[in-house]
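The structure's right below; bear with me while I get my questions together.
Note that one protein chain of the assembly has been removed; the remaining protein chains are unaltered in position.
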C-alpha cells in the first residue's frame, strides 16, 4: 500500500504539530485531545481514562504542582482541550468490523522527555520552525512520530474497513518514558481479548528503509525513588546527635553498585541523581535518590530489586535512618512469538521488495514497557511482537538534537497496514 | 557607665530596623550604609571597601546572580543606599584622639543567615513586628545586635572623647557566617597597628547578665566546595563509557568521614550538601558537595585538609573524574592573651558588681573568623581577646526562632566602654 | 574402537596411582616422571621442561618453600624420580609417522587442587583405598583421569601406528588450576605447527555416556595477587602517623566489586582471600589479597583489569600506600572451529551409536587455559576445539567428595582415537 501525497502531507503537518508541543508522561493532555478528536471523527469507538487505565498500577504519576504548571501553560495556548486534565491520558480506539475474526492490537506511545531541544539552526525541527514550544520538554525519542503513525494507520484502516474482519484496537499510551504507563493499561484488561499484538518504535539505530520484524533484547527494569530521612545536628558542636542521611545515601550508592553479578544474565544498576542536605555545617537530615536496575531477564531484575531492599534494611540499621523506596516505573523482559516473527518477515519481504527487512535483533539494549502487553498476550497463548521502523538519525535517542527522517513513518504505516490485512483481511 | 533611656530606646529601634532586613555575607549593602551614615555623622573617620579588604583573600564571594537578586530587592525599598553595591562592605571607623596612647580595636560582624525566620506569634520579633522582611534570610545569630552594640559604643566613646587618648578603631565586618570575611580585612592590614583587640559575641548559651571575659575553645575550620566533573553515558546501553561523578562523590563522602583521628586534638568533618546527576538512567557527569573540616587547633585542621586532598587525588585516579576544590571559608584556632583576660576580668568584677563575670570558657565549640585578628595581633606581640555577652535564648543560634534578650546589649556596650577607658583613658 | 579388559584394568590402576598422590601446579614432579616413563617406553619422542615451556610466561610459579616442602614429601616415597625437580613439568610426546599428513595435538592437564580429600567411607576413592596420600592436595577436578586418558590414548595410537600418517603430539601440561600453565607452553611454540588441536575435560555436569563435541562458553579470566604496603603506627597514640593498609584493602575490595557492567558481555569479579595487619592496636602496614576478574570475552576481561589498575592508583593516592599487583594466572575466551565441531559431531554420531553425542554447549561457565592453544591455532587459520567427556558426578568439581565414574575415561580414549584416525588415518 503506497500512501498518497495529500495524506502524507497531512501526517507531516500533524507530526510537526505534536513535535512543537511535547508533553511529558501523564501530562499528554493536548496530545490526547488531538488523538481523541482525530479518532472520533474517523468513526472509532473511543474508551479513555480510567476505562482503560487501572489506577492501582500507576507508576510515577506527577505531583499536583507539575499538573498545575502544565495546565497553566496549556491555558496560554487558547485551545479547546476538553478532556484529560486529570492525567489519565490513555486511549483505546476500536474498529469493530462486526465480522467474525481475530482481535489485533497495536500500541503507540505519546509522551515526551524532560530535555531542552536544541536551538541550533542545523537541527531540522529548529530550522523548520517546529521545535519545542514547551521549554524543557522535547520529543527526543520519536513518540510524536509514533502517535502520528497510529493516527495515520487509523485513517487507512477505516478507509478500507470493508476489506477487514474481526476487531482492530489502537492503543495510545501515556508515559512510556520511565516505563510508567503500560502496566496500568494492561492491568485494566485492554489486551485480554487480543489475539495478535504489535508494539513498535522508530529509529533505534536501524537505518532508513530498514524494518526489523522482531526486537527481542529488552532488559527488564525497575525505576526506584529512594527517600532517606535522618536527623540533622550541628556538625561542629553535636556530631554524635545526627543521623546522617547524606552519608547513608553515599553508602547506599556504594553498595548498590557492588551488587553481585548473576549467573542467569546481565544486569545493570544506576543511581542517576542524588540530592542531600541543607547546609555545609549541618548533618544532613534528608537525601533523595533516583535509581534504576535492569536485568537481561525478569529473574535477574527481581534479584537486583531484592538486593536493593537488603541494602535499604542494612543502611537503616547502620545509620538509624528511615528509607522509603517507591517504584516509579517498571518494564519486563519478553519472549515474543517466533511464529509471528516468521510470518510477518515473509509477508514484508514479499510486499516491500525495496525495503531491507531484517528478521530480528537480539542484542540487549534499553527497556520498554510495551513488554507488559507482549507478556500478557503471550501468557494467554496468543501472539505478540515488537517491531522497529528504521530511520537514519545522526544523534542518539534522548539527545537535544535527536531527529528521525519523518518520511520513514510512512514505511511504518504501510507495513502495519499490511500486517493487519494479513491477520484481519477478509 | 549606665546608659540613659533615650539612648537605649534609639538603640532598640536601630537593632529592630537591622533585624527586619537581614542581609547575608557580602550582601550587607543596606546594613553597611546604615553603619557608615551613623558613624560619619558621629564624626568618625571612615575607611571602607577595598581600603580595608584585600581582594586576594576573599572567600565565598557571592555569584553575580546573588548580587542581582539582592539589589533588586533593595531597589524595592526606596531607600537611598549610595554605597557598597559592589559587596565590599567592610568598614573601619576611627576615632583619633590626637593624644599619645595605644591603639585599641573592636570588631563587629554584620551578616545574616540563609534561614527563614519563624512566623510563629510566640516568636518575639514576629510578635513585635520586626521579623525578617527579606524572606529566606534571618539574623539568627545576633549579628544585628553586634552591629548595634558597635554603633552604640561609637556614640558613647565620641561623647567622652576628651577622656580618651590614643586611637580607637571600630571594625564592621561582612560575612562572618561561613567564616569568610575576616581574613580579607586582616590581610588589608587593619589590625597591623593595634595594641589591644577585642572580638565579641552575644548569647552562646551564657545567661543574661553573665559576661565571659575570654572565650578560647574555637575550632580551626576550613569550608570547601567540591566540584566533580565526570562523563555521562546511558546507564543501560553504555555503562562502561561513563565516568560516574555520583559514585565518585559517594566514595569521596565515605572516605572523608573515615579520615584518621589525630593525636593532637579533636577534629570534625561534615559533607553538608551533595547534588549530583541529571537523570535516572544517565550516568551522572557532575556532582557538587559543600563540606567543612575542623580541628581543635590549626595543626589538626591542616591535617584534615591534607587528607581531603589525598582523597581527591585518589578519587580522580579511581574514577577518571576531575575534581576542583575551592576554599570558601576559613577560621583558625587561637591562644588569646592571658594578661588581658586577667586585667579585664578584674576590671569588670569591680565595675559591674551586679553582673556575673566569668574568667574564661575553654570547651571546644564552633568556629569564628575573629580568630584571624586575634592571631595577627598576638603574633605582633600585642594583646587580643574574645569575650561573650550572656543573654538568655530559648532556642539555639541558627534556629528559626533564635532570639536574645535585646537589653543585654547594653551590658555589652557598658563593658566595652569601660575596657576602652581602661586602656585608652587619660 | 573398543578397549580390551586388560588395557582397561591397567588404566584404572594407573589412574588410582595418580589419584593417590595428587600434586599441585608446577609441583607435578612424580606425575610428570610417570608420564615421561610411560611415553618413553611406548617409543614417543619426548621434549620436556624448558624445551616446551617459555619461562617468560610462567604465572603463579610456587615459592622455594613450597618446592622444598613437596620434595621432602617425595623423598619419603622412596621412588626414583629422576626428572622435573625444577618444576618445569611440561611434556610434549610426539609420534611422527614419517608419512606426509597433518599435525594433530591433544592436551592433557596433570595438576591437583589445594583441597583436603574427604575421608568419608562413602567417598569412592576412600572406600577403595586410593584417596590422597598427599594431605591437603586432591585430584578434585579429574586431572588424574585426564593424564590417564592421555597415556591410554598414547598406547592405542602407537599400537596402530601403521594406520596413521602425519604427526601426533600429546601435550601434558602443568598448572591448569589457576589457569597458570598453558600460556608458557603455547609461547614456547608447541602448537605453532599444529593443524588440529583438541582440548578436553571430564565431567562438567554432563552425564556418563554423553560427549559434548564443542564447549564454547569459557570466560576470559585473570588471576591477580595484590600486596598493599602501608606504614604501621600505634592506633591509640599516633593514629595520624599510619598508612592504613587494612583500610586501604577494605576500600579496594569495595571498589572492585563496584566496577561498572560492560555492554559487550557478562563480567565477574571476586576477592577470594584477604589477610591484613599484625595486631589489634596497631595500624596495619600490610595487606594481601587474592582476586580474579572474568569476562564473557577478552574485551570485557581487559576492561575489568584496567579498572582494577585504576582503583589501585586511586587507593595509593588516597591512603599513601604502595600496591603491587602480580598476574598469577590467565585464560582467554575462544571462538573454536565450527567446521571441526560439525565434522567431529558427525563422526562420533556414526561411530558411537550408544553414546549421546551433543554438538555444543555455550553457557558461560568457568575458565580454562586450554583456550590459549585454541586461540593460537585458530589465529594460524587452523582448527581447534574443546570437548567434554560426560561422567556422572554426585558432587561438584572442587568438592572434597568430587569423583567421576572412572570407566567413562574409556569413552574419552575411544572418541579421541577415532578423531585422530579421522584426521591422521592413512
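Chains: A, B and C, in written order; residue numbering restarts at 1 for each.
The rule is short, and it goes like this: contacts are C-beta pairs under 8 Å (C-beta built on N, C-alpha and C of every residue); 3 or more make two chains touch, one makes a residue touch a chain.
Predicted model, so just to flag it, every value in this text is computed and none were measured.
Asks: In the full complex, which of A:175, A:212, A:271 or A:311 touches the chain missing from this view?
Replies: A:311
Asks: Using the definition of touch stated at the top, determine which of C:40, C:75 or C:275 touches the missing chain.
Replies: Checking each option in C:40, C:75 or C:275, the one touching the absent chain turns out to be C:275.
Asks: Of the listed residues C:185, C:283 or C:385, which contacts the missing chain in the full complex?
Replies: Touches the omitted chain: C:283.
Asks: Could you tell which one of C:74, C:246 or C:384 touches the chain left off the display?
Replies: Once the missing chain is taken into account, the touching residue is C:246.
Asks: Which residues does subunit B use to touch the chain missing from this display?
Replies: Where subunit B meets the chain not shown: residues 254, 257-258, 260-261, 265-269.
Asks: Identify the residues of subunit A touching the omitted chain, counting contacts across the whole complex.
Replies: So the residues of subunit A touching the unseen chain are 237-240, 242, 244, 247, 251, 255, 258, 260-264, 303, 310-311, 313-320.
Asks: Applying the definition given at the start, please give the residues of subunit C touching the unseen chain.
Replies: Interface with the chain not displayed, on the subunit C side: 114, 178, 219, 221, 223, 234-237, 239, 246-247, 249-251, 253-254, 257, 268-284, 287, 290-292, 294, 365-367, 396, 398.
The rule is simple: only the chains that are shown with their structure count from here on.
Asks: Check every other chain and keep only those touching both subunit B and subunit C; list them.
Replies: A
Asks: Report the chain closest to the protein's overall CA mean, measuring from each chain's own CA mean.
Replies: If we average C-alpha coordinates per chain, A lands closest to the whole-structure average.
Asks: Could you please state the distance in Å, as a whole number, between where the Cα atoms of subunit B are centred and where those of subunit C are centred?
Replies: Roughly 69 Å, centre to centre.
Asks: Report the inter-centroid distance (CA atoms only) between subunit A and subunit C in whole Å.
Replies: Roughly 49 Å separates the two chain centres.
Asks: Residue numbers in subunit B touching 2 or more other chains?
Replies: Subunit B, residues with two or more chain partners: 237, 239, 247, 251.
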